[in-house]
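The full complex has more chains than appear here; those shown keep their coordinates.
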Amino acid sequence: MAHKGTTPSKAFQDTAAGAQHCQSICVQSIQYCLEVGGSHVEPSHMQLLQDCAEICETTGTMLMRSSLQHNQVTAACAEICERCARSCERFTGDAQMKACAEACRRCAAACQQVAQMRPGSPGYHSVP
Amino acid sequence: MAHKGTTPSKAFQDTAAGAQHCQSICVQSIQYCLEVGGSHVEPSHMQLLQDCAEICETTGTMLMRSSLQHNQVTAACAEICERCARSCERFTGDAQMKACAEACRRCAAACQQVAQMRPGSPGYHSVP
């Protein structure tokens, strides 16, 4: 039974997983920056980490439910991840910030692709 | 002490409060629709209620931290609230759906205004 029901497509699942990973590393980075202090707790940097964690969480959830309303959200996520990556990259030689920037860049790239997908696009629907 | 620190502007605070109210009524409506059943649990309607609750939550949080990254998110929130309102309005004579549609429309209108605001815009910064 239960032939009905939709699974998110591979593109959606992969992007959701990347967004969850990015959310995790941003949350971890916030705590890290608080421990390190100094320029790491600059308000605009910390705001970006929080915004990025938040929008990644929403993006991941929307993609897991194969949302038809994801386009503007994935686009917003791509933009915020991009800004967060740039903010993290200013801390040269800092392994945590480097890892965070990389997760943000990967998430931004995946979201940018998915943001273009509309029902009927290749990759939008899961292939049974 | 503590002269520093920013409070969100009145426009941000009001929009955040409207988004929180909209999130609450969407969450309540999901449970309501499940109890009522029938066309109330149509997947696309229920998906909209969930997406709307989620993006309203994110929007409210970003505005409470006076986020400089809010523009695309508030724009996405306006669009999703608008769609959710239309979906709810199809249930004529249903008080819960009517109340939900109204909260969505109000949130959409507020978000649409705030989405245009950038640093330096009137209403962006709180007046001490």
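Think of it as A and B in the order they're written, each chain with its own count starting at 1.
Please note the rule applied: contacts are C-beta pairs under 8 Å (C-beta built on N, C-alpha and C of every residue); 3 or more make two chains touch, one makes a residue touch a chain.
Note that this is a predicted model, so its numbers are computed, not measured.
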{"item": "Complete complex - number of sequence copies, 2 represented", "value": "4"}
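Following the convention adopted for this analysis, only the chains that are shown with their structure count from here on.
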{"item": "Contacting residues of subunit B [partner subunit A, same complex]", "value": "44, 47-48, 50-51, 54-55, 57-58, 61-62, 65, 67-69, 72-73, 75-76, 79-80, 83"}
